[in-house]
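Structure first, commentary second.
Shown here: the complex without one of its protein chains, the others still in place.
And now, subunit A:
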Amino acid sequence: MSEIKPSEAASTDDSAEETDWAAAKAFFDNLKTYKPRPPKPRYAVTIAVSSRTLFNMVAERKIYEDEGLEKYVAYQQEHESEPLKPGAAFPFVKALMTVNTRLRELYPDSEELFDIVLMTNNHAQVGVRLINSINHYDLTIERFCMTGGKSPIGYLKAYMTNLYLSKDAEKVTEAIEEGIAAATMFMPETEAETKLSDTQLRVAFDGDAVLFSDESEIIVKKHGLDSFFEHEKEFENKPLAQGPLKCFLEALGKLQRKFYEKNERMNCPIRTFLVTARSAASSGARVLKTLRSWGLEIDEALFLAGAPKGPLLQKIKPHIFFDDQMFHIEGAKELGTISAHVPYGIGQKYHKGKLIEQPEKKK
């Protein structure tokens, strides 16, 4: 799984890296109106968002599907002064910006910040409308890749991405296979009753096959719930293996500790939640012990013992909720939670407990 930041830059790149950094710093320092300059990628928590998760491009997508690429690009160009509406990842991005503001207040010289990169397959000419929209909402996004149809996976690695959010399940799957935390985003079907927090970033995670590997889920699917309970009790003290989002939780924890060190624990602008179908009595202990063995904290652990996640998530009101099972994603969406599907592990072969007939996977 992805490390927070692998430090393997070739030495010939290092001096070029410093020159590029210094030149960008000079550029941002000399701007007439202040703009926070983007952090050094090596130290930052890099979040890559696609254009369709950042903005609502459903209508434009339909033009692409019905009328083809040329008509789509022409349409976007004609409308490029019209800002796009916010998409599923928009509240999450605003929350990341709030955390950055707080971090800059406490640590004005630190590069340990969120770095938001726009990673899109779109043609560069569509990019003008995307940049205009980013300007309209005054989002702090200065880095982007508009690949004109080419795969973004290489660029995700080049940017040392910690989390990739897209509407395209294939790209997300590819990213996870390459060791990058990734999820497919879904807009909620209903408006949330009350607004999401604008002072605190709230992130909810499922446990198995998201933070942890799918090893225990395999037991449930293949041998049933009773075997699962026995197994988890027996192996309570053996840490589970990592899942695809473990490193992202770790990155959040690192930023949280920066607030604790400045006595801001009660006022920390990042809060994490574990929302698991496990039960506290029988299989919950292993999960908490695993987190402890990793040196990770989670602010609230909610054990549902199989109850639906939707209503609880309505109360939590996270900016994003990660789960590996579409069943839970659908339940969350129905009740107004912004959800992100992590296509990992055995859960992908099942729907509501039944094995899905899969066509032969072409490689």
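List of remarks:
Here is the rule we use: a residue touches a chain if its C-beta (ideal position, glycine included) is under 8 Å from a C-beta of that chain, and two chains touch if they have at least 3 such contacts; residues count from 1.
In this text, contacts and distances are computed from a predicted model.
One subunit of the complex is not drawn; among "X-ray repair cross-complementing protein 5", "Cytochrome b-c1 complex subunit 6", "Transport inhibitor response 1-like protein" or "Cytosolic 5'-nucleotidase 1A", its UniProt record names it "Cytosolic 5'-nucleotidase 1A". Checked against the full complex, the candidates A:A24, A:I218, A:A285 or A:A301 give a single residue touching the omitted chain, namely A:A24. Checked against the full complex, the one of A:L96, A:L113 or A:I134 touching the unshown chain is A:I134. Remark: the residues of subunit A touching the chain excluded from display are 9-10, 12-13, 16-17, 20-21, 23-28, 31, 35, 37-38, 40-41, 69-70, 73, 123-125, 127-128, 131-132, 134-135, 141-151, 154-155, 157-159.
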